[in-house]
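A short worksheet on the structure shown next.
A single protein chain has been removed from this complex, and every other one stays in its place.
For chain A:
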Amino acid sequence: MAAHLSSGRVNLTALREAGRRELREFLDKCAGTKAIVWDEYLTGPFGLIAQYSLLKEHEVEKMFTLKPGRLPQADVKNIIFFVRPKLELMDIITDNVLREDRGRSPQRDFHILFVPRRSLLCEQWLKEQGVLGSFIHREQYSLDLIPFDGDLLSMESESAFKECYLESDQTSLYHAAKGLMTLQALYGTIPQIFGKGECARHVANMMIRMKREFPGSQNSIFPVFDTLLLLDRNVDLLTPLATQLTYEGLIDEIYGIQNTYVKLPPEKFAPKKQGEGGKDLPTEPKKLQLNSAEELYAEIRDKNFNAVGSVLSKKAKIISAAFEERHHAKTVGEIKQFVSQLPHMQAARSSLANHTSIAELIKDITTSEDFFDNLTVEQEFMSGIDTDKVNNYIEDCIAQKHPLIKILRLVCLQSVCNSGLKQKVLDYYKREILQTYGYEHILTLNNLEKAGLLKPQTSGRNNYPTIRKTLRLWMDDVNEQNPNDISYVYSGYAPLSVRLAQLLARPGWRSIEEVLKMLPGPHFEERQQLPTGLQKKRQHGENRVTLVFFLGGVTYAEIAALRFLSQMEDGGTEYVIATTKLINGTSWIKSLMEKLEPAPF
């Protein structure tokens, strides 16, 4: 089930195993049969740690979704709530507990498992409602870093960016530091820490402090990671705003990938057999898991979408040829061999079918006029053209009432590429947006301004051109088919964040001091002492392993760019990626928008 986690340079199965162990231990504390009541948000992330079978082995007989009202009748000894520490969820739990029929026998025991952390506030709230005493076990399950793939970890904390940069709430940074401590407990102390940004500085400080306060954490494991690079999302606000152009990036932009799953329109995935068709055309979305366990997906996920078609057709030929072999199989031995390969071939065929369908769906969109126009404007901005005046296309989109998030992405992109907009331009956009989408969005515009995404140009100086040139963020000659630079992931734009990682590995940040100063927040380096026995003697030609932690979110295109660097023949560094949340421009902007429906009270 989790073979793909061990495919990379660092075997992340160990992390998953640790998570499973902790889960089993908690379940065994509540002796007897159990029902779990799930905060629905958690089922996705938990699914990456354990399947139902594991829970079943530990006497979990029923599972429900958390909702107000009476709990379903289930003849179990224990009811366990798996929840995030949120007050509104405590309300629902309270309702559940208060409606429990006291007369029933045998009585059911209640427990709470907070994920990722117990909350004093929540427990206090339960106490106010007079139900805290009903819970026998109140524990926490520190699901900080969840393994998503062989080289990818995420905390899946959707509000991390907003909390850090808008509300100055650093709780998610605390969790990030905790997660890094867990990681070091399993994979050894990371000797070198680099960072850029306020939040990065905080996390490094917390790590150092935690290490000091828990001397027991000094372990004797040979370090797997050579370097940790902590990057604030607000050092690079530009990248997530641009439309990702890798295969996986586009799937996420268009359909949204949640915990490695994507839901797709079912039309292209019609029933497989001709005879069955017609009667019951599927109406429910088709759900697929996307990770490197699937050979074909691992090969194409990080390619520029323009390079995907040729791979698919090549694969089709290979598979067709393989099936043709059956005509040549004459002897019993040959037939036997053919048959033994069938399962693998069938899996490959089904995988090819799925991705051909997905590629078709995406192509319908990427070839549309609007996609093209939108991309043209993005590329103009990123290469520094006409960023200081009102853009016609944006104006047209507002007039045609395109989705507000799309407008905000473009306007923010323009602002970031111009180190802030001229007051006149900013006021014009604001007015147009408020008149067309409603005045209440003034609150959202304010949030974007606070986060630095949309702002007036205050210094009167536009630093972006200098940053662009020094870091070579815009590349004129992109090779999408056989890339030689990370800029292929945005067909011309090289993600700033990944450029920083690349330059750190070679030739080092000293070469770009000037630009680093233009970007927000401090940059720093820390060293963690290793016992002499654990110091690494590098074999000749052995690659270094760097963990890049994006505080505030990372996009699939950035991940693709880092994987590209890992695979470069003379790269010398392999990357593992961690983040607070996998994001794209849309989900990111959405997290910053003011909730406009009336509050639930």
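Before moving on, here are some points about what is shown:
Going forward, a contact is a pair of C-beta atoms (placed from the backbone, for glycine too) under 8 Å apart; a residue touches a chain by one contact, two chains touch by 3 or more; residues count from 1.
Heads up, the rule we're going with is that contacts and distances are computed from a predicted model.
Of "Cullin", "Large ribosomal subunit protein bL21m", "Glutamyl-tRNA(Gln) amidotransferase subunit C, mitochondrial" or "Spermatogenesis-defective protein 39 homolog", only "Spermatogenesis-defective protein 39 homolog" is the UniProt protein name of the chain excluded from the display. Of the listed residues A:Ile208, A:Ala316, A:Met518 or A:Met593, the one in contact with the hidden chain in the full complex is A:Ala316.
Only one of the listed residues, A:Lys363, A:Lys422 or A:Arg472, touches the absent chain: A:Lys363. Contact with the chain that does not appear here is found for just one residue of A:His58, A:Lys211, A:Lys430 or A:Arg544, A:Lys430. Remark: the omitted chain is touched by one listed residue; of A:Ser6, A:Gln140 or A:Gln457 this is A:Gln140. Among A:Gly197, A:Pro240, A:Gly420 or A:Gly492, only A:Gly492 touches the chain left out of the display.
Residue A:Ser168 is the one among A:Ser168, A:Ser220 or A:Asn482 that touches the chain not shown.
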